[in-house]
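All protein chains but one are shown in place.
Moving on, here comes subunit A:
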Amino acid sequence: MNDFTTWDILRNLLLAARWTVLLSVVSFIGGGLVGALLLFLRIGKSRLGQIFVRFYVEIFQGTPLLMQLFLAFFGLGLFGIDVPAWLAAAVALILWSAAFLTEIWRGCVEAVARGQWEASSSLGMGYLQQMRYVILPQALRVAVPPTVGFSVQVVKGTALTSIIGFVELSKAGTMVTNATFEPFTVYGFVALIYFCLCWPLSKSSQILERKLNVAHRNH
């Protein structure tokens, strides 16, 4: 009675995987932009900004992503705002990514030797000039591998949005399973597709790390 071919299963999963990719890209880029903003508050001179970002990061790193998704999805509903699943998913993932990227990047900025600040100060540069010409160019180089590495977490994080009803790869897997009664095959494919998305990212993170390290030593 099973009318589904393997190709049917795979085709449906691949179609849904487009949404996983889209959501990942939106979350990563959005998270990067928000994260950059938070970074400047965190390493800036305003005490209030620093405290706010620390608090923000603690909250998002200290609670499960799933709870954040629930809160974004149901929380706004309490105020009578009807939040579609895709919007709740994107907002939660953007804010979540931002928290982690800010922390990663802060570490990179702080990894720049203190002498660099002192030397640029002694040459008369102001805070913004030091940041722009001396500190960030060096921090950026250190930041690339862990940032690319984090994108893997974002891709895998999108799987959780299936629970609030966003139809991406995982949700599609469940739906196809319900129709075909072949969970092992279906979830096997799902896992394989995730792996195909994630592996190139983590591999390129490794390659970048080696390359930038070598570049740092010899230019």
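In this section, a residue touches a chain if its C-beta (ideal position, glycine included) is under 8 Å from a C-beta of that chain, and two chains touch if they have at least 3 such contacts; residues count from 1.
We adopt the following convention: contacts and distances are computed from a predicted model.
You can't see one chain of this complex, but its UniProt record names it "Amino acid ABC transporter ATP-binding protein", from the set "TIGR02186 family protein", "Glutamate synthase domain-containing protein", "Tol-Pal system protein TolB" or "Amino acid ABC transporter ATP-binding protein". The chain not shown here is touched by just one of A:T6, A:S46 or A:Q129, and that residue is A:Q129. Of A:L15, A:I51, A:M67 or A:A119, it is A:A119 that touches the chain left out of the display. Subunit A residues in contact with the hidden partner, per the touch definition given at the top, are 113, 115-116, 118-127, 129, 133-134, 137-138, 141, 216-219.
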